[in-house]
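Left out: one protein chain. Kept in place: all the others.
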Amino acid sequence: MFRWVIPTIIAVVAGLLVLLGYLAPIPIFVSVRIVLVRWATVLAAFALVLAYGSILKVHIARVFRRRIRHRIASLILLVSAVITLVLVLLQGPEGIWVQAILSDILIPGQSAVLALTAVTLLLSGMRLFTTRRSPMAVLFLATALLMLLGTIPVVYPRTVELIVQLVDAAATGGMRGLLLGVSLGIVITGLRIILGIDRPYSGG
Amino acid sequence: MTETLGLIVGAVLTLMVFSYLLGDNVLYRWALALLVGAAAGYAVGVAARYVLNDWIVGALAAQGAPDSLAYAVPLVLGALLLLKGFPPTRFLGRIAVIGNSSLGYLVGVGAAVAVSGALVGTLIPQVTVTGEALRIDEGGLAIAQGAVVLLGTVLGLYYFHTRPHTHRDAPPSKTPVQQKTERLGMAFIAIALGTAFSGALTSALTALVLRLWQLVELAERLISLVAG
Partner (left out) sequence: MENQLIALGLVLIGAFALSIYGMRQQRKSKRARSSDGQDGVEAAARAERGAGVVPAFQTFTAEVGRVAEAGQAVHVALGSGGLLSEDGMVSIAALQGLAALTKLSAAYDTPPYLTTGDPTLYLLADTQLRDAYARLGTAQGYRPGCVRFSAPTPTLYAAQAATLTLDEPVGTHINLGAFDQEASLLVDAAVTKKAKLAGGAVSPAGLSALYPDLTERQLIIGEELFAGGAEVTDRSAFLASLAAANLLRWLVILGILVAAGISLVGPLLEGGG
C-alpha cells in the first residue's frame, strides 16, 4: 500500500494536473499548477536537509575512522558546512559574512575548479587515439581543432572561412538532432511516469 | 583593506585548487573540502530559511481550513520524506517506505515539468527554427548552410532510431542504405561533439585566464601597498 499504491496515485494525479496547467490554456489548471509546483519546491528543500545530513554523516564517520587518508579534509568540510549554515540562518543570505563567503570563497573557488577542466580536457583530448581509432574520432578532433582555430582573431582566406561556416552549420545540425532525440526521451520517460507505468519512487 | 583580504583568500584558494595539476594532494583536498562544505551549508541554510519563514510561520498564522491545508500538505509530505534519512536498522528507517508518497509527488510534478519543458522549450522551437533556416531569398551560402543544418538535424535524429525487439528475437537486420544513413548521422554528431569539446575547452581556458589574471592583480596591489 505505502510502497507503491498511494505513491503512484499521488504521482499520477500531481503529474496530470501540473501537465494540464502547463499545456491546457484554462485558468483553473494554471492556478492549481502554480500551487502544486510551489509545494514541490518545499519538498525539494526537505530533500536538501536530508542530503546535508548525509554529507555530515559520511564525513563524521571519516573523521573518526582510523588509518584513512584525508581525515583533516573531512574535518574542514564539516566545520565549513556547519559555520556557513549557522551564518546563513542567523544573518540570512544577504548577511555581510555570508556575502563574504560567497564572493571571496565560493565564487573564486568554483571558478578555479572549473579552470582545472581546461587541463583535464586537454589531457583527455590527447588520449583520444588510444581509445578510438576510427574516422569518427578523426572527425571529432579535426572539428575541435578547426573551431579552436576559429576563435583566434586572425583574417583567414575566404575558403577557410567558408569551410568553418559549413562545419559550424553541420555542428548545429548534429546538436539539434542530439537535443531533439533527448527531448523525445524526456517526453516518453515523463509520460510513463504520469501514466503510472513507471514507479521509480518505489524502487523501480 | 577588506577587499584586499578577500582577494588574498580567493588567491590562496585558487593556488590550492591549482595544486591538483601537480597530482592529488592535501592542499587540493583541503580547498575542495572548504568549498564543498561552504556550498552545502549555504544551500541548506537558504532552504531552511525558506521553509521556516515562508511555510512554517505562514502555517502558524493561517486562518481558515483551506489556507491551513495549503500550508500543511507540503510540510506533512516533507516530514514523511525525512523518514528516508533513517537507516533500515532503526524503527523509523523500517517505516521509511511511507516517504515514497512524498517522493512520488516530487517525481510526478518533475515529470510534468520536464515533459512540458522539453516540448514547449526545446522540441517545437527547434523544429520551427530548423525548418525556417532554409530560405531561398538569402543567397547561396545561406541556402547551403540551411540545407546542411536541416540534413544534420534529420540524420542526427535518425541515428537514434531503434529497432525494438523482444529479447528472444534476433534484432532485425539493417539494409545497406539504413547503415549508411546511420553512419552519416553519427558523423554529424561527431562534428557536434567536436564543436562542443572546443567550446568547453574555451570556456575552461577563459576561467583559467581570469583566475590567473586575478592573481596578477593581487600581486600588483600588494606591491603598491608595500611601496606605499
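The chains carry the letters A and B, assigned in the order they are written, with residues numbered from 1 in each.
Note that in this section contacts are C-beta pairs under 8 Å (C-beta built on N, C-alpha and C of every residue); 3 or more make two chains touch, one makes a residue touch a chain.
As the structure is a computational prediction, the values presented were derived from the model and not from experiment.
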Worksheet entry | Options B:Ile8, B:Leu27, B:Ala62 or B:Val127, residue touching the unrepresented chain | B:Val127
Response to the item:
Checked against the full complex, the residue among B:Leu157, B:Ala187 or B:Leu208 that touches the missing chain is B:Leu157
Discussion item. One chain is left out of this view; which of A:Ser31, A:Gln99 or A:Ser124 touches it in the full complex?
Written reply: A:Ser124
Worksheet item: In the whole complex, what residues of subunit A lie against the chain that is missing from view?
Response: 19, 22-25, 37, 40-41, 43-44, 47-48, 50-52, 54-55, 57-58, 61, 69-70, 110, 113-114, 116-117, 120-121, 123-125, 127-128, 131-132, 134, 140, 175, 178, 180-182, 184-193, 195, 197-198, 200-204
Fill in: subunit B residues touching the omitted chain (full complex)
24, 29, 32, 35-36, 39-40, 43, 81, 84, 87-89, 94, 96, 100, 103, 106-107, 109-111, 113-125, 127-128, 130-137, 150, 153-154, 157-158, 160-168, 171, 189, 192-197, 199-200, 203-204
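By our rule, only the chains that are shown with their structure count from here on.
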Item to complete: Note which residues of subunit A are touching subunit B in the complex, please.
Response: 2-4, 6-8, 10-19, 21-23, 35-55, 70, 72-74, 76-89, 92-93, 98, 100-119, 121-122, 125, 135-137, 139-148, 151, 162, 165-184, 186-187, 189-191, 193-194, 199-202
Worksheet entry | subunit B to subunit A touching residues, read off their complex | 5-7, 9-11, 13-14, 17-18, 20-21, 26, 29-51, 55, 70, 73-75, 77-79, 81-82, 84-85, 97-98, 100-120, 122-123, 126-127, 130, 141, 144-146, 148-160, 185-205, 207-208, 210-211, 214
